[in-house]
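The structure under discussion appears below in the form of structure tokens.
For this view, one protein chain was removed and the others were kept in their places.
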Amino acid sequence: MLKQIEGSRAVAAAVALCRPEVICAYPISPQTHIVEALGEAVKAGGLPHCEFINVESEFAAMSVAIGASAAGARAYTATASQGLLFMAEAVYNASGLGLPIVMTVANRAIGAPINIWNDHTDAMSQRDCGWIQLFAETNQEALDLHIQAFRLGEELSLPVMVCMDGFILTHAYERVDLPTQAQVDAWLPPFEPRQVLDPAEPVSIGAMVGPEAFMEVRYLAHAKQMRALELIPGWAEEFRRAFGRDTGGLTHTYRTEDAEVIVVALGSVLGTIKDTVDAMREGGTKIGVLGITCFRPWPSAAVRAALAGARRVVVLEKSLAVGLGGIVSSSVRISYPGSPAAVHTVIAGLGGRAITREALARVFAEAFAGTLPPLTFLDLDRALVERALAREREQRRSGPIAENILRDLGTVASRAG
Amino acid sequence: MFQVRIHGRGGQGVVTAAELLSIAAFREGRHAQAFPSFGSERTGAPVVAYCRIDDREIRLREPILQPDALIIQDPTLLHQVDVFGGLAPNGYILINTTRTFEALGLGEFMRGFHAEHLCTVNATGLALKHVGRPVPNAALLGGFAAVTGRISLASVVAAIRDKFRGQIAEANVAAASEAFEFVTRETRARSHAETD
Partner (left out) sequence: MPFQSVKFYQTGTFTVGNRLLAPQERSVQSNMRRTNSLNSGHRACQGCGEALGARYAIDAAMDATGNRLIAANATGCLEVFSTPYPETSWQIPWIHSLFGNAAAVATGIAAALRVKGRSDTRVIAQGGDGGTTDIGFGCLSGMFERNDDVLYVCYDNEAYMNTGVQRSSATPPAARTATTAAVGPEPGNVFGQGKDLPRIAMAHGIPYVATATVAELRDLEAKVCRAMEIRGARYIHVFVPCPLGWGHASEDTIRISRLAKETGLFPVFEAEHGEVTSVSKIRRKLPVEDYLRPQRRYAHLFGTPPRTEVVARIQAIADRNVKRYGLVDE
């Protein structure tokens, strides 16, 4: 059924259709509307076989999900930003134990300085935690990915993180096609755990493993993710047949057939990139887009195939590996069949900085002209940075960085968008 | 694509206005995307919300930099925030005020726009009259339907009933409907004055 609703509400509706059994909630922007909607649904009796637990921290949220999943319940939680970092230890634990928890990450920047707006730093900080990481381009895809995530996670006995851009998607009202309960039931079988805490068949879960076997246990986690790479395309196809939508999968290409430059990105910015690419195509520029839906496991073969014909690759990423540059582009470089030097990193949209068609068209044109540096910061106020550096050179006690920058800029309130 | 930017203050239902507009467009079978300016602003702080309407899927995620229409929920913002930024000469402007453009000090500025695309309406007054609270958003959407003709009053009314329930829905419907009639009369009078 087509509905015009907020992204968070759409995701909550999708999660509810998946018949979750334990939901743990701790508030953090911009994820809160999702668990609020689910809490309301449970309280109103809409999910009779579900426990909604208001916990005291994100660390507890993931820990409660771990206990619930180990006892055989379908467990779900949602978080963002600092919350994801606060639960990080339990995030690794969930995947180490092989518990198929599904978690929404409403992507948001990490402080300091504190910032509630969107970028991908939170999810990227957990890229090696052993979870499957899926990135949604639209609210429709966010909705669909959650339904796929439960199936994917439970078949592989691995937790799945569905990443959607905070505010840009979570707070956007747009059209979504909400499937029926019967459709979801037909697609998603009941959770049959590989391991369960059951007095009838006692097992010890989470025992200590020494050097004699730790490598093997970790290898199995890797092997499972590699298996996911093989299975995900088939499941996406199955989903398309069942729901009529080409969402999920490993990657999506757009106008890449004859493209000389291909732009690689994750999440909602792909829409703005596609509009920019359409405009450039009208002017005869041969440019295309590769969207990464599945970031972990890294779909190396699919990326390699998609980029094979490109002369240059521009990786636009909403996170910064401080001291290195790009995280996504580091992965792209190992998968790009051409010279690694032809892969450019463009860091964009940090902390909610708007990514505009105008700015994108400018860097894409530079890529064609061969003038795009290996690492670029989109719309960086270079003069502001230079003045800050000068202040630090001039005086030892130069003061708090964020406050100085804002005073220099002359703004007191946050200027977003 | 038709792009609307709504300026107001926290507590005036700015974000809700954008959402209602998107629901109204959706009910007409169109694609619509509403989103706020994502602040952690509290009551009274300047707030911006956006709504895009199109006949095909909307992929664009940048903030609306070149709006086709502006709804200004709070006239005290006129001289604080660059509310008119990026507005095309044929763009629409709807301001919630009891005063005229001249009295607001905008007479000269407004001569750059199409007269029949501009209107003021006492939306707060209508909200107080019908809803009992100074929340001008629904009334402004009624006025928006009238001044732009981009959306029908029936769709605005349906969107209000979709998002609100019972008495609150009906009170907002009444405010929107009266604003629609007022703006329809005003713009008709204005365009007559211009042709005369």
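Should a chain be cited, it is by its letter among A and B, assigned in written order, with residues numbered from 1 in that chain.
Simple rule for what comes next: contacts are C-beta pairs under 8 Å (C-beta built on N, C-alpha and C of every residue); 3 or more make two chains touch, one makes a residue touch a chain.
Keep in mind the model is a prediction, meaning the values are calculated, not measured.
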Which displayed chains the hidden chain touches across the whole complex: A
Contact residue for the chain not shown (choose from A:A207, A:A341 or A:A369): A:A207
Candidate in contact with the missing chain, chosen from A:A70, A:I116 or A:L134: A:A70
Selected from A:A37, A:A60 or A:C129 as touching the chain missing from the view: A:A60
Subunit A residues that touch the omitted chain in the full complex: 21-22, 24, 49-51, 53-57, 59-60, 63-73, 75, 89-90, 93, 97, 197-199, 201-210, 213
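Quick note on the criterion: only the chains that are shown with their structure count from here on.
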Contact footprint of subunit B on subunit A as seen in their complex: 2, 4, 6, 29-30, 116-118, 138, 165, 167-168, 171-175, 268-272, 274-275, 352, 354-357, 413-414, 416-417
Complex contacts: residues of subunit B adjacent to subunit A: 18-19, 22-23, 26-27, 31-41, 45-46, 48, 58-63, 65
